[in-house]
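Excluded from the complex is one protein chain; the other protein chains are retained at their positions.
Which chain is which? They are A and B, in the order written, and residues in each are numbered from 1.
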Amino acid sequence: MSHSSTTTTANHSDSATTATHHPALVHHFDNMEQQKEAATFGMWVFLLTEIMMFGGLFVAYLIYRLKYYPAFVAGSTSIDVSWGFANTLVLIGSSWTMAMAVWAAQTGKRKLQVLFILGTMVLGTAFLGVKAKEYYEKYDECHIPGHVIGKGFNAWGGCSADKSKGNIAEEVIKRDHSIPEASAVQTAKQSEMFFAFYFVMTGLHATHMVIGLGVLAWLMWRANRGEFGPEYFSPVENVGLYWHFVDIVWIFLFPLLYLISRHQHAG
Amino acid sequence: MSTATANVMPAKHYLNDNYGIRSWLLTKDHKRIAVLYLASITVFFFIGGIYAALIRLHLLTPQGALFQADTYNKLFTMHGVNMIFFFLVPSVPAVMGNFILPIMIGAKDLAFPKINLLSWYIYIGGALFSLAALVSGGVDTGWTFYTPLSTGFLRTPVTVLAIGVLIAGFSSIFTGLNFIVTVHRMRAPGMTWGRLPLFVWANYATSIIMILGTPVLAITLILVALERAFHIGVFDPKLGGDPVLFQHMFWFYSHPAVYIMILPGMGVISEIITCFSRKRVFGYPFIAFSSIAIAVFGFVVWAHHMFVAGISVYSALVFSLLSYAVAIPSAVKVFNWTATMYKGSISLQTPMLYALAFIGLFTIGGLTGLFLAALGLDIHIHDTYFVIAHFHYIMVGGMVTAYMGGLHFWWPKITGRMYPEGWSKLSALIVFIGFNLTFFPQFILGYLGMPRRYAAYPPEFQVLNVLSTAGASILAVGFIMPAIYFIWSLKYGEVAGNNPWQATGLEWEISSPPPTHNFHETPIVTTEPYHYGAEQEVPVVP
Partner (left out) sequence: MSEHKHPSLVLYAGIFFALIIGTCLTWAIAFQDLGVWNPVVALTIAVIKATLVILYFMHVRYSSKLTIVTVCAGFFWLMIMITLSLSDYLTRALQF
């Protein structure tokens, strides 16, 4: 298969449809179309690297879920599913506003572009706010793994004077009274592995969102200056690709982290 | 095709187009970035080389008179880390790929020049972390960072070095990303996939590996760093973790990484063999697709590094079988190179000497890889000097040899000057002799049972170790000589002209050194690559 984007012999070529070359055209490209295709393809290749990076964590998660299944169930049921559910809706909303921002840029609507990018940022910030609250809850319940950050992992009653706070062993016994206490304590100890993955996976995801918010702020500033229109909107589109990818990661994180065997914890 | 008779340096070219440190540190020109990489990786080659020298000196005597065992562990670790991540992985792609690939396809630059510059800065960032680890005493875990040794003990700067490696990994990710987009989107008119030089195919395949494998290394090292800092127990058995999982994740990248460290070299060899045989490449599609096959197959064989680590024997059988399969595309290349030379008009210039050495040494390295891929045999030779000899035959006998060949082949293009042919031939010979004397005894040592990564060895192995060290000193001379004569050639080398080798390829049609924008007019490609005919003259270069 052969591909060549243009057949020109001049150093600075003009595209067939615009008389002068677009101010955003960089000189090693022949025309805006080639530049746009390269930029979008570049973003997709970058997203490939992100798939593999998160993928490594998913592999490790899968292996430990198989190895410590009861502990993963116990850990998962101890995090508040309503917040996770709400956050999923928020992030999907932000994906919609981002798609709308790309549409607005593609159709040359400057004010709407800015509005939708802003909307995406607001929803993204709301997501991070909820995450902060969730993280605080875990801190309070002594569910942060290790003993360097937080109060030291303790899911079997030693977290505070209130022995039920963050007491996963107690929850395990409540769900199934036939489980001996020693076994429940061991499950609680093993749940530290679940929380390690909870924090690393959602933490890496949140880091990507923070970076995304920064990029969105820059994008909004450029959109406000009227830089994007039908002939040139690939930055909006490519930031959109990144943002949708971050959303997709969360679409998988939600069931994998929050919904492990929820039916046992009925209601 | 231009001739070499009018050998005058062009008035304006990428080196003198702009002066001052800012014009270099803020350059977007892929050629200048390639030169920046050349300087940086050479520094790390010599750092890695010094560690190698210390290892070989220490192993002159069975009890290892020079260093404590703990220090010895640091020597082989720092040798490996510096050589692999800061020299070999970038070598051909970041120097020759950056410089030559855009010109080969008729482009004015890579698709993303600013990201190209960023990738160099990222490399330097990683390099600084590595130097910081070096200066604070060095790491002793082996370049493989196996857990729980790497996660459970805080005496050595593992985190600093791990961060350095993972930062350098992003440098190679961005290089790979740039190459892939460039090859897909920036080929000149008429430069179809079937007309691409094989060097481009090789770097394209390498880039696929870089972008798909390196992120897994990044996340693995991040987990190691987190484990060290916060005592989360992902890999530490005391905390419920699985050290074999670390090995799976580590080798998922590090096995394909060894293909990153050979494929570009194979691309260089394809270019050199055809030029110095004055004959078109035999089996072009086979060589092109074998590069892609190696890139893909390279991802499904990683656990052959873990045969004795406790993995399931059924899984080991599958990986062993797949490891045999991955040797096939490499063999395809060797046969095609040989067939290219058959009835060609061979001229033994220095690049060709290195290419010929490559074919022989890579074949030995590759075949011994099959010994290691055999499950039953690996049980005996895993973690012995047999493994060390195997991978040095590939990485030094293969990749470094190819790198040297490419450096000599394209030096005239990069600098406009020829290196002194007599000295270069002599150092090629010295490298060949020194290399074989260093590493062939190690096959025997491994077969006899000498373990790797040990600071001492049984006295009956001393003779072979002394031979190996003698070889290493010769090898060192062979590498120091080019460092001297290449620098000498910058001022005193003969002016090369556009095409000193009478080679085909777009890079030989522009001046040496090239102008900043490569082409004054976008070329239109109408011929197949390597259109050498019988009427081509053998180049005579003094």
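Basically, a contact is a pair of C-beta atoms (placed from the backbone, for glycine too) under 8 Å apart; a residue touches a chain by one contact, two chains touch by 3 or more.
Source: prediction; values computed, not measured.
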Among A:V26, A:V81 or A:L115, the residue in touch with the chain that has been omitted: A:V81
Contact partner of the left-out chain, one of B:L128, B:V318, B:L367 or B:A483: B:V318
Which residue of B:V216, B:V332, B:A373 or B:L464 touches the chain not shown here: B:V216
Given A:V26, A:L47 or A:V130, the one touching the chain that is not displayed: A:L47
Residue of B:V300, B:I346 or B:L370 in touch with the missing chain, whole complex considered: B:V300
Absent chain, residues of chain A that touch it: 15, 17-18, 32-33, 36-37, 40-41, 44-45, 47-48, 51-52, 55-56, 58-59, 62-63, 66-67, 81, 85, 88-89, 92-93, 95-96, 98-100, 102-103, 106, 230-232, 237, 240-241, 244-245, 247-248, 251-252, 254-256, 259-264, 266-267
Interface residues of chain B (partner: the chain not displayed): 184, 212, 216, 244, 248, 252, 299-300, 302-303, 311-312, 314-315, 318-319
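In the analysis below, only the chains that are shown with their structure count from here on.
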Cα-centroid distance, chain A relative to chain B, in whole angstrom: 35
Contacting residues of chain A [partner chain B, same complex]: 1-11, 27-30, 34, 37-38, 41-42, 45-46, 48-50, 52-57, 59-60, 63-64, 67-68, 145-149, 189-190, 192-193, 196, 199-200, 204
Residues on chain B engaged by chain A in the complex (per definition of touch): 107-113, 115, 173, 177-178, 180-181, 184-194, 211-216, 218-220, 222-223, 226, 229-234, 239-242, 245, 248-249, 252, 517, 520-522, 524
